[in-house]
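Note that this complex is displayed minus one protein chain, with the remaining chains in position.
Residue numbering begins at 1 within each chain, and the chains themselves are lettered A and B in the order written.
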Amino acid sequence: MKKKKSSIADKIFVACNTLFMIAFVVITLYPVLNTLAISFNDGIDAVRGGIYLVPRKFTLENYQTVLGKQNMMTGAYITLLRTIIGTVFALVSNALLAFIVSRKRFLFKSQLSLFWVITMYVNGGMIPVFLLYRNLHLTGTFWVYVVPGAVSAFNMLVLRTYMQGLPDSLEESAQLDGAGYWTVFSKIISPLCKPVYATVALFVAVYQWNSWFDAMLYNRMKSEYTTLQYELMKLLSSVMQQSGSAANAAAAGATASAVTPVSVRAAATIATMLPIICLYPFLQRYFVAGLTIGGVKE
Amino acid sequence: MKLKKLTALLLSTVMTASLLIGCGGNASETGSEAAASSETSAEASAEAGDVSEKTEYAEDEIIDFTMFTAMPGAEINDGNEIQEIIAKKTGVRVKETWLTGQTDAEAIGTIIAGGEYPDFINGGDSMMPLYDAGALVAWDEYIEKYPNIKEMYSDAEWENFRQDDGHIYWANVFQNKYGEDKTTTHNDEAFWIQVRVLEWAGYPQIETLDDYFKVLEDYAAANPTMEDGTPNIPYTILCEDWRYFCIENAGQFLDGYPNDGSVIVDVDNMKVVDYNTTETTKRYFTKLNEEYQKGMIDPEFATQTYDEYIAKLSTGAVLGMCDQWWDFAYTVNDVFVQQGLDEKGCNYVPLGLTIDAGMDQMWHTYGDTLNASNGIAVTTSCEDVEAAFKFLNDCLDQEIHDLRFWGVEGVDYEVDENGLYYRTEEQRVKAADTEYQASHLCTYSYFPQWLGTSKDGINAMTPTEQPSEFQANMAEPLVNCFKAYGADTYVDMIGSVVKETGPWFPMYSYSNNMTTETPGGVAWTKMGEVKHEWLPKVVMASDFESTWSEYMSVYESINPQDFLAEMQTELERRASLGQ
Partner (left out) sequence: MARNTKTNAPAVKITWKEVKRQKFLLFWAAVFVIYGVIFYYLPLGGWIMAFQNYKPKDGFLHSKFVGFDKFIFLFQDDTFLKVLRNTLGMGILNLVSTFIMAIVFAILLNEVRSKIGKKAVQTISYLPHFLSWIIVTGILHDALSTSGIVNEVLMKLNIIDKEVNFFAHPGFFWPIVAFANCWKETGWNAIIYLAAITSIDPCLYEAASIDGAGRWAKIRYITLPGIKPTIMILLLMNVGNVLNAGFEVQYLLGNGLIKSVSDTIDIYVLTWGISQNDYSLGTAAGIFKSVVSIILIVIANYMAKRAGEERLF
């Protein structure tokens, strides 16, 4: 009797949950499909608005414009490079830092955490940071994409929380076997952290993939270090948004009509979304399926 | 054991590092070959004379300069065909970069902090910080040396560019006419109306705001929808962000004054007048409110975004609005042509309205609008200042100018037996193609340039001003409308009086550069904020009088007189310069 009742409740739950998921999918998929439709629509026609799920005037021109832009290949290459190197670099350093602060015995656990937590909420501003990077000779190099972002308090805390959740006995028993901290970190803790490593790797990879502001700020004149997103931003930056001065816009409008059609904007969005989305299935298996924690149980 | 692991880690780090350096090194080599050549050619160019001498520069003699413009713009490809031709003829190639995702102040701020400048710079509204930072090279001796540069402005006009240390550091490159005025479009503000409305009404004379709305009302009553059933929108107003000038500044024009932007200049008393509080402005808003209550004004006007506004205009359903030409026409007219709406009379023509009949108006200002607050400058980082100024001079050489704006003869345009330039339909289409623009055309759009008549005395400096080009793009209803009003161009259509503007014009070039350091600057920003919030409210108010007085009391509370006082001082300064 009792069992049956719960299974009815379960059925209602499953039905509601399925409905919720379907609604959720519809509502989140819509903007993407809408962008997709606009990206395949004729640019001038798209200005009229009113395009929902199917293009009104089909064309591939927008993608030609986006992919045909000069420096796109350099941008793609640098972006790929910074995504791979930046992710590996950030993952290793964040994980190591998280490992340190998650050790129960570590002498400055609390102080070191506070030191990093504060960095999330303070910001010296664009100019001081620029001057710093220049004095470190980071500007005008590829390194400026990798080094400054190597440690982020947010990612570190996500990793730390996960590591703290692992049983202490793992570390203790390994140390009884004579393992040092490095062995504990690389051989015992890290293999168990795959889901959270995958999460942080995804965060960093997406951040690296989408970055353009640093490319603009620090490598403005170095087209060999341009990034994919920066090239697209250049394509998309229009007379619209930024300049608050009608006088300047008038002058510019009279000479070069640089307003980018919405359709090109859409095509650019889809073009950059695709590769990074392809990364997801590879990481997904780490956090969809439940992972059994092996080794010692408390 | 531990040490070994540590070494392993370090080793791998070093390896990654060296890998990186390797990559970096390669990339920078490929990128900087052009830069390397620049030094060798420095001397070669110094002796080089005028472009007309037809010297061809070899690749290793060409100097590569950089230019940053604090405005968004379209980048051209490396190896752009016309850029190469110009490089061969002038010995200079300029790599232009544009503002991306920042404000001009932010971009210039970081550039100044870094202390490394591009060779040329246009700082938008941030020229003063560049000057303050000592980043710019004085023009004075080069103005005397290079005739084309000197020719850009009269001595009195050059005075406007003089900074407080007595030197000139930049020159605005726009709105500068050579010879006879060839202006065909009215680039500035107007009340626009669709030609189909005028045609339906039998091309009446429309002089006042009241006439204007009367025609719109009548037409909308007789034709509630377009042919395809889309409901007509008699009038809409764009209020988004800084584009709220579409609602904000009609008051100055309706009173017959030109676009000083932030104030009216009362020429008789040499006083600045705040147009926000004039009787005319109040009457203008009373009218808008009245029309709103009648349902003549788009109910969504206050919340629409710029994209939505353009989309609305593009359907051809909007009968009229107040706006500046460049803000809508480039996009909307393209859509009209594509949709065949131009044949249905959806094109807009400007009307020079005044508040009462029989007044002179100055919606269109003839002659040049000199905005001395920004322009192109050469920086102290430039290693070959002489070559930089020579290039600025060459930019104005007619041959180079034609290459920049018309393109290559026989490829981008043709010349008929009378020496008149024209483009075939195919060439017109090609010139509008973005890919072709990037790979072939090189306008160097923020370098010195002319409008008006070419030095050959026949053609216009730019295709857009060539009468034959202008007419080739006009649809039947528009031609009929122009004919009915006896106008050849948009400028004739708006029919402003030909009157010289004072040496202070335009006053907005001063207010644009105000900062919060002065009380006037603070008041100026607050005035903008208050108007942006209240003007739509006033139009939508159910009780106009009380809302207006509420608005006025808020407006008074932010001390607009501080702003006016500073504008008055500037007016007097500029007026004295002109004498």
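One rule holds for everything that comes next: contacts are C-beta pairs under 8 Å (C-beta built on N, C-alpha and C of every residue); 3 or more make two chains touch, one makes a residue touch a chain.
Just so it is clear, the model here is predicted, and its values are computed rather than measured.
**Student:** One chain is left out of this view; which of A:V88, A:L112 or A:M221 touches it in the full complex?
**Tutor:** Touching the chain that is not displayed is residue A:L112.
**Student:** Out of B:V92, B:V272, B:L288 or B:A302, which residue would touch the omitted chain in the full complex?
**Tutor:** Checking each option in B:V92, B:V272, B:L288 or B:A302, the one touching the absent chain turns out to be B:A302.
**Student:** Touch as defined at the start, partner being the missing chain; which of A:V66, A:L81, A:L97 or A:V264 qualifies?
**Tutor:** Only one listed residue reaches the unshown chain, and that is A:L97.
**Student:** Tell me, which residues in subunit A touch the chain that this view leaves out?
**Tutor:** Here the touching residues of subunit A are 2-3, 6, 9-10, 13-14, 17-18, 20-21, 24-25, 27-32, 34-35, 49, 93, 96-97, 100, 103, 105-125, 127-129, 132, 136, 147-148, 150-151, 154, 157-158, 160-162, 164-166, 180-182, 195-196, 198-199, 202, 206, 210, 244, 262, 265-266, 269, 272-273, 276-277, 280-281, 284, 286-293.
**Student:** Give me the subunit B residues in contact with the hidden chain, please.
**Tutor:** Against the missing chain, subunit B presents residues 2, 6, 103, 105-106, 108-109, 112-113, 126, 128-129, 132-134, 239-241, 244, 299-300, 302-303, 305, 307-308, 514-517, 521, 525-526, 529, 532-533, 535-537, 540.
Everything below uses one rule, namely that only the chains that are shown with their structure count from here on.
**Student:** How far is the middle of subunit A from the middle of subunit B, if each middle is the mean of its Cα atoms, in Å?
**Tutor:** 37
**Student:** Give every residue of subunit B touching subunit A within the complex, in rising order.
**Tutor:** Subunit B residues touching subunit A: 1-2, 5-6, 9, 16, 20, 23-24, 27-28, 30-32, 66, 68, 71-75, 77-78, 95, 97-104, 106, 109-110, 113-114, 118, 124-125, 174-175, 187-188, 241-243, 245, 261, 306-308, 310-311, 314-315, 324, 326-327, 330-332, 334-335, 338-339, 371, 374, 434-435, 438, 443, 445-446, 449, 506, 508-509, 512.
**Student:** Residue numbers of subunit A touching subunit B in their complex, please.
**Tutor:** Within the complex, subunit A touches subunit B at residues 44-45, 47-50, 64-65, 68-70, 74, 78, 81, 85, 88-89, 126-127, 130-131, 134, 139, 141-143, 146, 180-183, 186, 212-213, 216-217, 220-225, 230, 233-234, 237-240, 242-259, 262.
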